[in-house]
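All protein chains of the complex are present and in place, except for one that has been dropped.
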Amino acid sequence: MSAKNPEYDFKWCPGCGDFGVRRAIEAALKQRQTETEQPMVNNVVVAGIGCSGNMVHLLEGEQPYGIHGIHGRSLPIAMGVKMGSPSLNVLVVAGDGDFLSIGQEHIAPQAARNLDITAVIMDNGVYGLTKGQSSPTTKVDTITSSTPFGKSEQALNPLMLYLALGVSYLASHVSTRVKDLGTTIADAMNHKGFSVVHVQSPCTTYNNTFQELKGNPKEGIAPLAWNIPEQHDSSDLEQAYEVVKQGGIPLGVIYRNTERPSLQDRVDEINNKSFERKIESIIESFAI
Amino acid sequence: MSAKNPEYDFKWCPGCGDFGVRRAIEAALKQRQTETEQPMVNNVVVAGIGCSGNMVHLLEGEQPYGIHGIHGRSLPIAMGVKMGSPSLNVLVVAGDGDFLSIGQEHIAPQAARNLDITAVIMDNGVYGLTKGQSSPTTKVDTITSSTPFGKSEQALNPLMLYLALGVSYLASHVSTRVKDLGTTIADAMNHKGFSVVHVQSPCTTYNNTFQELKGNPKEGIAPLAWNIPEQHDSSDLEQAYEVVKQGGIPLGVIYRNTERPSLQDRVDEINNKSFERKIESIIESFAI
Amino acid sequence: MQKNDFVVRFAGEGGQGMVTSSEGLAQAASSVGYNVQTFVTFPSQIMGGPTWAQARVSTSPVLSSGDSLDVLVAFNEEAYMAHKDEVSDGGVVIFNSGAFQPESGGNSFGMEFAKLAKQTGNARAENMIVLGALAYLVGMSQQILDDFVRERFTRGREGDEEIIIANIKALTLGRQEAEKSGFSLGELAPPEKPEGDQILINGNEAVAVGAIAAGVNFYVGYPISPATAILLWMERNLTGEGKFVYQASSEIEAINAVFGGGYAGRKAMSATAGPGLSLMGEGLGLAWMAEVPLVIVDVQRGGPSTGLPTKTEQSDLLMALTPGHGDISMPIIAPGTVEECFYASVMAFNWAERYQGPVILLSEHMLSERRQNIPKPEISKLKVENRKVYTGSNGYNRYDGWELSPMPIPGTPGSYIANGSEHDVMGDTTHLAERHIQMTERRFSKLKLLENESYESENTDASIVIMPWGGSKGPASAAYAQLQADGADLGWYYTMFLNPLPVKMLEELKKKSLVIVPELNYMGQMSGILRSQGVKAVSITQYTGLPFKVADLAKRITERVAQEKKEGVTV
Partner (left out) sequence: MQKNDFVVRFAGEGGQGMVTSSEGLAQAASSVGYNVQTFVTFPSQIMGGPTWAQARVSTSPVLSSGDSLDVLVAFNEEAYMAHKDEVSDGGVVIFNSGAFQPESGGNSFGMEFAKLAKQTGNARAENMIVLGALAYLVGMSQQILDDFVRERFTRGREGDEEIIIANIKALTLGRQEAEKSGFSLGELAPPEKPEGDQILINGNEAVAVGAIAAGVNFYVGYPISPATAILLWMERNLTGEGKFVYQASSEIEAINAVFGGGYAGRKAMSATAGPGLSLMGEGLGLAWMAEVPLVIVDVQRGGPSTGLPTKTEQSDLLMALTPGHGDISMPIIAPGTVEECFYASVMAFNWAERYQGPVILLSEHMLSERRQNIPKPEISKLKVENRKVYTGSNGYNRYDGWELSPMPIPGTPGSYIANGSEHDVMGDTTHLAERHIQMTERRFSKLKLLENESYESENTDASIVIMPWGGSKGPASAAYAQLQADGADLGWYYTMFLNPLPVKMLEELKKKSLVIVPELNYMGQMSGILRSQGVKAVSITQYTGLPFKVADLAKRITERVAQEKKEGVTV
């Protein structure tokens, strides 16, 4: 827990995947700080509600700005922050429930706009904070506290969704590969446009998938996670679809479109085309 | 306008695509009535808010049940109706704004559940009822009343979205082919699971695309609409993606998965596994 | 006798230029110094459908759109049947004899609109034919309309002159037809030019322009009647460096984006109507909790639910006061006139910045579409308030203390967390009872900063007073004037600051034996609020989707006063 504050009383459970994500984000923020020579207060972390969202309070070291708002609304809030002050770096941190269930409606518009922010999603296939209900990424038939007879809906494929919606940068990762993950997040932050880093971050208390992800050769469990081969051309959307269709958890950058203008580019263009209207001349236009 | 009611005062503009969709729906309802030998009151039409949603008031002849609720919420309402009374046929009618903007969050869950209803979407690439603002399917750079300097976001590809979310039946159509459309809607209603019939239904007042859709050889305009070839195997998801990737407006059934259980199948299964708990025995379980 | 005032209604099918006619008349009349006010209703369908628009022209300030019509222009039979009963004794109907023939002539005369228009060489000049006839009837000089036409159609294009000539010809033709009819309403008194420069503007525009005057630089909104016009206006005018305006994908996106913008240091705004406000409750609660300034305009329409999108009502007040769960009390400003729309908008931003939180501006359909001449705002005299900004170094405790504290702007030192959960001085989540006490009291203490003494009062010695709110101010003040003239002993109170109410006004109201609140809702929402604050208040309600008529309201006030005198208060 951040040393700053003795009143704050939330803790992740021992072994929670979010610890790894935290270290990766801290590393990414530092890396970007060096690269851009901007102060830490140029970063704003916008969190969803969930165990994962508590990230915004738990980051150690020099403190960025933060928003811990309401469940599912991190993206529109982030849009407001970014378009309100375009020189800021805006990082969304949210869980699979927050981002893909109650907040799912907000992905399509930002993908279509190519809002220049980075979303780090901690997917544990469960609602952690409310103690173990099923989430959109929970596998069908899984028994959870809210699906005592097995989950009756098919799991959402978030990577496929992101691609279909036109997210311009997509990476997939696991929380255990802290160093790679940190570099990927920094890379995503460097991308001009809407970037999503979708991280498998197991919930040790309600859905411990560490073993499935890594595999366990002794017990004959093949690992779900696999490295995207070097030769993958992430600028090719077709190839990106191929990666996702292979299933499992690909590790690395799946797609990156550097051609598309970001929302800010578009807005700048319009603001250049149009001129600022002064209040006096506006009022004059209503003169009788 | 339905003869039933002189107080109702909404009319579609002359030439509006929704007229064609209306005739197709009327035909489909009649066809299904014959096929299933069910009375018309076994149908419930759940409408979104928009010019398109007024469909529910404008259907002529024998009247189905109807709901004209609030903007964007036709799917969850339809879920309630269907799961509340599974023997009903539930038909959603909504516009591109209603279904793909404010209501977009509701598609993924129903696709994941395979809720057994049919959604007929009237896509005119514009907000008709509020007089001409841009919608998610409005093309980038288009000038509309709300995008005076050109729309700054990329258009959503709804067909791609539906496939990515796992909709189990997908057809694409145009409002002018009334007969085919009617047959397709009836076919979709016959499908057990979540079916979407996405119809190009041009708005003659704010976004008249009749010519683009049909093409105009004299003026060298190639038609956007094209017939899906007979040999297309709609049970193959790969082929479905291929059809959508070809762009334009494919006409016909793109995808059809008849293997997946519907939500009702799942619920029945669970209800068979579990037993009804009587109130007396429930109370007894709390006895001291 | 000279007439000082007339009301004309244009009724027909959408697309026949009803709105153009009424706004054109208003523009022409106001340009020579008359006071004007328009009233417009739209049909629910997009094209066609029964539409009507009305204009009132007067030598003195216009308080209401007028109870009955001096002239009805009926473009078709349906319109004639629907509106003829509202023509006053001595009023006149001009009907389109090219379209129909009314059963009984009476006080009406016909012209063939289309045929006459064709004679001018401009088939689209029907409205000018009508305006010409009208001008004759109400005794308005030919010159006024001629000048108006000349100004309007001088656009520096080729053919301007032709169009001008055709239109003036149309005006003359119409005038001649009216002359032939033998009808006349007497001569219109010459304008008493209002003091100072005037502008002609409607309520939605006034809200938008007020926001610009207050420094709005961030706008995100979702289309919804009757607020869409504000979004569209902003899309065109909130342009240039450092401005952001955007159409959201929903009201939920809008409120949260506006929250983010406010946090980032912007003057952020969205406008919506009831259904949108119902979706913004959670976001408004967040802004209250995290102390982030923003302004939400609710242009009320008939409710509940999808309700009556094109009708007027004042029924969102209760919802607006507590749009979300928990202890919150939203500051609310409700303008009563088009002019107040402008100042309410400026004040809404001032309030938001001053107390660092969300403010709701409660407008109404009837104000939003009403075009009216108002004194030109003097920008140099406006007081525009800006945020108290933190300028120190890092390590700031943004939520320290029991009252307002300076707000850090991201990008500069002073990082903290804006938190929707209860939080400590840094914004980190906490569950300590002491903290919840401190923060709750802190949030409410800031409302004190919004207290002011801006209200109207008249005849304050009276024990029974009228206190309308919002757009009912106009009809109520006309009714009040009428009752005063009739010798009634009534007082008058009015403010656009509904929450918090001006303290002194509230103190005075508490001493009254009865406060009568005319309002356009069923529940009597405002009088309930006043009673909860210790005022003996009752409502006079109406829920028809239309504004009060002055005579009707005056009668109901008289009845209520008589009842009060008989029974004493029964609240």
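Order of writing sets the labels: A, B and C. Residues in every chain begin at 1.
What we mean here is this: contacts are C-beta pairs under 8 Å (C-beta built on N, C-alpha and C of every residue); 3 or more make two chains touch, one makes a residue touch a chain.
Predicted model only: the values in this text are computed from it and were never measured.
*Asks:* With touch as defined up top, name the shown chains that contact the chain not shown.
*Replies:* Hidden chain contacts in the full assembly come out as A, B, C.
*Asks:* Considering the whole complex, which of C:T440, C:S457 or C:T558 touches the chain not shown?
*Replies:* In the full complex, the listed residue that touches the missing chain is C:T440.
*Asks:* Using the definition of touch stated at the top, determine which of C:E241, C:D327 or C:E378 touches the missing chain.
*Replies:* With C:E241, C:D327 or C:E378 as choices, the missing chain is touched by C:D327.
*Asks:* Touching the left-out chain: which of A:G95, A:P109 or A:G128?
*Replies:* In the full complex, the listed residue that touches the missing chain is A:G128.
*Asks:* Please identify, in ascending order, the residues of chain A that touch the omitted chain?
*Replies:* The list for chain A reads 9-14, 49, 51, 68-72, 101-102, 104, 127-131, 133-134, 136, 145-149, 205.
*Asks:* Write the list of chain B residues that the hidden chain touches.
*Replies:* Residues of chain B in touch with the missing chain: 2, 4-5, 7-10, 39-42, 44, 46, 49, 54, 56-57, 62-70, 73, 76-85, 87-88, 105-106, 108-109, 267, 270-271, 274-277, 279-280, 282-283, 286-288.
*Asks:* Name, in rising order, the residues on chain C that touch the hidden chain in the full complex.
*Replies:* Its contact residues with the unshown chain are 44, 273-275, 277-279, 281-282, 285-286, 288-290, 298, 300, 302-311, 313, 315-316, 318-329, 419-422, 429, 431, 433, 436-437, 440-441, 444, 521-523, 525, 528-529, 531-534, 543-546, 571.
Convention: only the chains that are shown with their structure count from here on.
*Asks:* When the contacting C-beta pairs are counted for B-C and for A-C, which pair yields the higher total?
*Replies:* By number of C-beta pairs in contact, A-C is the larger.
*Asks:* Where the CA atoms of chain A average out and where those of chain B average out, how many Å apart are those spots?
*Replies:* 31
*Asks:* Quick one: chain B and chain C, Cα centre-to-centre, how many Å?
*Replies:* 38
*Asks:* Compute the distance, rounded to whole Å, between the mean C-alpha positions of chain A and chain C.
*Replies:* 43
*Asks:* Which chain B residues reach two or more other chains?
*Replies:* Residue numbers touching two or more other chains: 101-102, 104, 136, 149.
*Asks:* Quick check on chain C: which residues sit in contact with 2+ other chains?
*Replies:* Where chain C meets two or more other chains at a single residue, that happens at 239, 249-250.
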